[in-house]
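Only a single protein chain was left out; the remaining protein chains are all shown in position.
The block that comes next holds chain A.
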Amino acid sequence: MRKIFDIHGGVHPPENKVQSLSRGIESAGIPPVLVHPLSQHIGAPATPIVEVGQRVLKGQMIADAKGFVSAPVHASSSGTVSTIEHREIPHPSGLLARCIVIDTDGKDEWIELDPVEDYTALEKADLLHRIRDAGIAGMGGAGFPSAVKLSTRDDVVIDTLIINGTECEPYITADDILMRERADQIIAGVKILQHLIQPTKQTLIGVEDNKPEGIAALRAAAEGSNIEVVVFPTKYPSGGEKQLIQILTGREVPSGGLPADIGVVCQNIGTTVAIHRAVQYGEPLISRITTVTGEACSAPGNFEVLLGTPVDYLLKLGGFQQDQCIRLVMGGPMMGFTLRDTAVPVVKTTNCLLAPTQKELPPPPPAQACIRCGMCAEACPVSLLPQQMYWFARGKEYEKLEEHNLFDCIECGACSYACPSNIPLVQYYRASKAEIRKQQQEKVKSEHAKARFEARQIRIEREEAEKEARRKARQEAAKKKAAAGKDPIKAAQAKAAPAADPAQAAIEKAMAKRSGNAPEETNEEKLARLKKAVETAEKRLESATAKLKEAEAADAPNLGALQTAHERMTEKFAKAKEELQQFEQASTEAPSTGDPAADAIARAQAARAKNADKSPREKAEEQVASLEKRLSKSEQKLAEAKESGSETAEVLEQSTAKLRDKLDAARAELAQLSESEAPVAAAASTNDPAQLAIEKAMAAREAAAKLSPEDKAKKALESLEARVEKTRTKLAEAEESGADTVDVLRDTLAKLEDKLAEARKEAGVEG
C-alpha cells in the first residue's frame, strides 16, 4: 500500500453528493443565446477576432489569447455574433466584462478540426501549442491556463504527475460522474500529460474515498498502465492543490513557490479530458460537466453544458424553483461565490450551480464574540492561527498579519465553518489581503518617487561639480595649448604611449567609464562582453517575466516587488542592447587603428559628434515627447483593461502612474533647461564628458611628460595602487549590497592587481 500522508486540520461538512448522482450525464442542449466572456481564466482577457454579424461555427476561435498567461475562447455552437459588449460575468465581485454574444442557429455545425493521430510523434512545444489553442484552463475552479501550468522549464525535473480527482467540496459531483462515465478519456488524457511532462517517478490520480464507483472505473481504465489511482480519506479541503500534494507525497510546496519547485505538476481530472479531446480530436474546450444541485432544484443532476450557456437556462433543466431560493452559489458551499443574477453564463470554471433552500443553507447568524476556543486553528489545513489573524485583521495590524503568514491562507473557509461564534473569518482575511496589496503598491510607488527625487538631487550636485572641473580643465588646457602651440588631440594621438602611461590610463578610464566598461579591453573583447551582457539581460528578463506571471497567477504577495524587478530588467535589457548597438556602430564608424588610445579618442569624438548637434534641451524635448506617447498608449490600455474588468488593470494602473511621474520629471527638467538655456548653450562645447575626459587626460599627460622615467614609474605604481584600493572598496560595497556589478568589479580588480604586480616588478628592476 502506498503511504498516505495526513494534512493538518480539515473539516467534515455534510457531503450532499448523492442528490446529483441519481442520473448520468445529460446534455443540456443548445440554448438560443451563448454568452462568451473574454476572461474565463486567470490572466489577460482574450482579444475578440470576430465581428458583430459574423457567422461562426462550433469550435471556431472567436477570441485569441493575449499574452503568455491567457487563453483563447471558442464558439460552443454555430450561429451569428449578435454583439460584443459588457455583461455581468460570473465572478465574486459581480463585475461587468466584455462578452461575445452568439445567437445560435441550432445547426451545431462544426468547424473543420485538426485531430492528431499519434501525439507521441509531436514535439513538446507543438503539444503545448495545441493545448493552448484549445483554450484549456484549469477546470477544477481556479481556471489557470493549462498550457502555462504545463510549460515547465527544461532544467526542472518533474518526478510526479498528480491528477486531482478529489472533489472535496460538498454537493459537487462533476468529477465523480466524469470518472464513472468517462474513465477511458481521463486515462487517455493522463497519458498525454505523461508524454508531455515525462514524470520520472510516478503518475498518481488522487481520489477521496467517498467515490467508490468512480475509483473502480478509473482503476479498470488504468489497468496495465503505470498510472496509480490513490484513494484517501474524505476530508475538506483535501482537494486543494497544495493539500493534495501533501497527502500523496508528503511534500510541501514552499510558501510563495510552485509545485514544480518540488518536482510536481498537478492537473484537474476534468482538464485531462479536455486535453485528451483537444489533442486526439482537435476539439477546443467548448463544453464542460456542471453539477446542478441544491434543494431548490427538483431534478438535480450533472449536465454536459456548452460554455456560454446562461445559468437560468441550465437551472431550468435542473428543475429550479425560484421562490425557494434566495442564494445561488456558483461552485460549492465552502468556496463558491454567490451570483447576483441568473443571466450570467456558464464558464470554463463552473463546476457547480448550487441552489439551496433557506433551510438548507441558512443565512449566517450575527457573529458573536470570539471565545478563543481554537476550533478555527484546529480546522486550518495550512496550520495558520485564524483566531490571531482575526484579531490582527480587526485591529488592522497588517504587519502582524503578514508575520502570521496571512498570504499562505488558501481561503478554504474551514475556519469559518468550524467557528462556533459564526465569525466570518475568511471575509476578514480577504479584505486584509486586498488592503495589504494596495498598501504595497502604494509603497512601491512612493519609493520610486523618492528614488527619483534623490537621483535628481545627486545629478544636480554632480553637474555642478563637473561644471567646476570643466572650467578648471579648460583654463589649464588653454595654458598648455598656448605653451605647446599644438592641437591637443593630435598631440595625444601622436604621443599614444604604452599602457603604463598614466595619461593613457586616464583616457582609457574615461572611455571605460563612458561605456560602463572595464579598462584595457580590446574591441573584440568588448564586443563579446557587450553581446554577453545583452544575452544575460535577456535571460534575466525572461525569468523575471516568468516569475511575474506566476506570481500574478498565484496572487502572490510579492507581486509588487516582482513588477519592479521586471521593469528594472526590461530597462537593463534595453540599455544593454543599446550599448551594444552603439558600440557596433562606433566600431564601424571608426575602425580600430590598433592603438587603444587613438581608438578611444576616435570613439569619443564620434560619440561627441553624434550628440553635439543635439542640445540638452532638444534631448529633453525628445524624451518628453516619447514619454507622452507612451503614457497615452498605456492610459488607453488601462481604460480598456478597466472596462473589461481584467486582472491586469491593477498592473497597468501602476505602470501608467509611473509613466506619468516620469513624464512630470522630464517636463520639469525641460522647463529647467529652457530657463537656463543661454548659459547651457554657452557652455555647450564643454558640456560633453568625453571632451572633458580628453582634456583632463591631455593635461595629465602634459604633466607626466615633465617627469623622469623613475618618477613616472613611481607615479604609475601609486596610481595603480590607489585604483586597486578603490576597486576593492567598491567591490566590497557591491558584494554587501548584492549589486549585480560584482562580477564586473571582480574582473576589474583581478586585472588591476595583475597590472600592479607587473608594475611593481618593473619598478623593482629599475630601482
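The rule is simple: contacts are C-beta pairs under 8 Å (C-beta built on N, C-alpha and C of every residue); 3 or more make two chains touch, one makes a residue touch a chain; residues count from 1.
Quick note on the criterion: contacts and distances are computed from a predicted model.
**Student:** Considering the UniProt annotation of the chain absent from this complex, which name among "Cytochrome c oxidase subunit 4B", "ABC transporter permease", "Ion-translocating oxidoreductase complex subunit D" or "Septum site-determining protein MinD" applies?
**Tutor:** Missing chain, per its UniProt entry: "Ion-translocating oxidoreductase complex subunit D".
**Student:** Taking the entire complex into account, which one of A:Ala377, A:Ala393, A:Ala537 or A:Ala759 touches the absent chain?
**Tutor:** That would be A:Ala377, which touches the missing chain.
**Student:** Quick one: which of A:Ser39, A:Thr203 or A:Gln246 touches the chain that's been left out?
**Tutor:** A:Gln246
**Student:** Of A:Asn422, A:Gln457 or A:Ser737, which residue touches the hidden chain?
**Tutor:** That would be A:Asn422, which touches the missing chain.
**Student:** If the missing chain were put back, which residues of chain A would it touch?
**Tutor:** That gives, for chain A, the contact residues 8, 11, 13-14, 94, 170, 242, 246, 252-257, 322, 325-329, 331, 333-342, 354, 356, 361, 363-366, 368-375, 377-378, 381-385, 387-388, 403-405, 408, 411, 413, 416-422, 424, 426-427, 430.
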